[in-house]
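Comments concern the structure below.
Shown here: the complex without one of its protein chains, the others still in place.
Up next, chain A:
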């Protein structure tokens, strides 16, 4: 990605910025909104706007476009390009599953705000943000133990624990390049 303004997304993880919510909705703009949104290392953004306005951001429109390597349409795996393919999800559950955890969090926070006042979700979100930053090196998968404990996911088992375990995926980022990129040496 040609970064002429010299600004980097705070994640500094990917040369093609696919992590930020901003990039998902406006893919052609260079990410110069460093001061408005903060990014976690693995791409989840915490928005400083109110809860209701966050609902729009949770449905990435152009994010459904299937990208192969080098940004080119992957015809073998996903078929021919069409506007419908890029705009509509391929499976009815795809969107709801992608947004399930954020939606649960939002629901819990708004209930908590109604019961206990604004301080409760604010403090919890601060803890979430802190827990999310506990990661290993950029190419290694983290267990997210603190985050899971905060969310209560350590006490239940679902399909996300059995299927598609990220620690056992066949793809891995190139370790040297990723560390160099993160440190700004690349």
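Here is the rule we use: a contact is a pair of C-beta atoms (placed from the backbone, for glycine too) under 8 Å apart; a residue touches a chain by one contact, two chains touch by 3 or more; residues count from 1.
The rule we apply is simple: contacts and distances are computed from a predicted model.
Hidden from the displayed complex is a chain whose UniProt protein name, among "A-type voltage-gated potassium channel KCND1", "dolichyl-diphosphooligosaccharide--protein glycotransferase", "Annexin 4" or "Proteasome subunit beta", is "Proteasome subunit beta". Of the residues in chain A, those that touch the hidden partner chain are 13-16, 18, 42-44, 66, 69, 77-79, 85, 89-94, 96-97, 100-101, 138-139, 141, 155-166, 169-174, 177-178.
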